[in-house]
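Before I ask anything, here is the structure I am working with.
A single protein chain has been removed from this complex, and every other one stays in its place.
== subunit A ==
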Amino acid sequence: MTAARALLDIKGVETYYGNIRALSGVDVAVNEGEIVALIGANGAGKSTLMMTIFGTPRARRGTITFAGTDITDLPTHEIARLRIAQSPEGRRIFPRMTVMENLQMGASLDNLKYYDEDVEKVFTLFPRLKERIAQRGGTLSGGEQQMLSIGRALMARPKLLLLDEPSLGLAPLIVKQIFDAIRELNRTQGLTVFLVEQNAFGALKLATRGYVMVNGVVTMSGTGKDLLANPEVRAAYLEGGRH
């Protein structure tokens, strides 16, 4: 690992909910231009790590650096302005706003020079959203909301994109489409992606590298291929799943 030059460097992070420790000393590095997958069982702390990067909740110990800046104690909105975008767990789209307005909210921090272009890109990625352009976010189907959440994150022209279970609730065809889209964005625009997935097979196949998290600690890491071949990983996260 080239930790010194990593775009996102998480070192020894501990996060608590009240007195309950959800993360106990997590080390993760995401290098520029990589797709990194994080897999683990329910309640392992994957979403907590995603949110800790954004400072809600804050890490009690350890440091998080992004592009050389220590963001451990930065206010959430300033972290976002460093061009880290997120499609969080539970999607968190704005239910009373239209699809268009939701997308606009994603772009609001940037200058609007690329706005039209970016909107078109999102619609090319998810043509379904274009059909629903004036519909309120809250009335979209679950999968459509997921698309909107990812689309909104992309509107920020992020350097680093955090995706918490992007395949949740989507039909297999759309999942494939989204994974293809992530790969495409990574290849053509060098977008760095850090994603959490339950669909371990798909995620590890897509990822440059992967991490396995158990009970708030990273227990294993390696290239996507290695992890896919690893018998422990196979037993815990892949057997019985889709192959």
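Observations on the structure shown:
Keep in mind that, in the parts below, contacts are C-beta pairs under 8 Å (C-beta built on N, C-alpha and C of every residue); 3 or more make two chains touch, one makes a residue touch a chain; residues count from 1.
Throughout what follows, contacts and distances are computed from a predicted model.
Missing chain, UniProt protein name: "High-affinity branched-chain amino acid ABC transporter permease LivM", from among "Probable chemoreceptor glutamine deamidase CheD", "RNA polymerase sigma-70 factor, ECF subfamily", "Ferredoxin reductase" or "High-affinity branched-chain amino acid ABC transporter permease LivM". Residue-wise, the contact with the chain that is not shown comes from A:G106, picked out of A:G45, A:G106 or A:G151. Contact with the chain not shown here comes from a single listed residue; of A:V13, A:A156, A:L191 or A:L228, that residue is A:A156. The set of subunit A residues touching the chain not shown comprises 54, 56, 75-78, 80-81, 85-86, 88, 92-98, 100-101, 103-106, 108-109, 116-117, 119-121, 124-125, 133-134, 152, 156, 177, 180-181, 184, 188.
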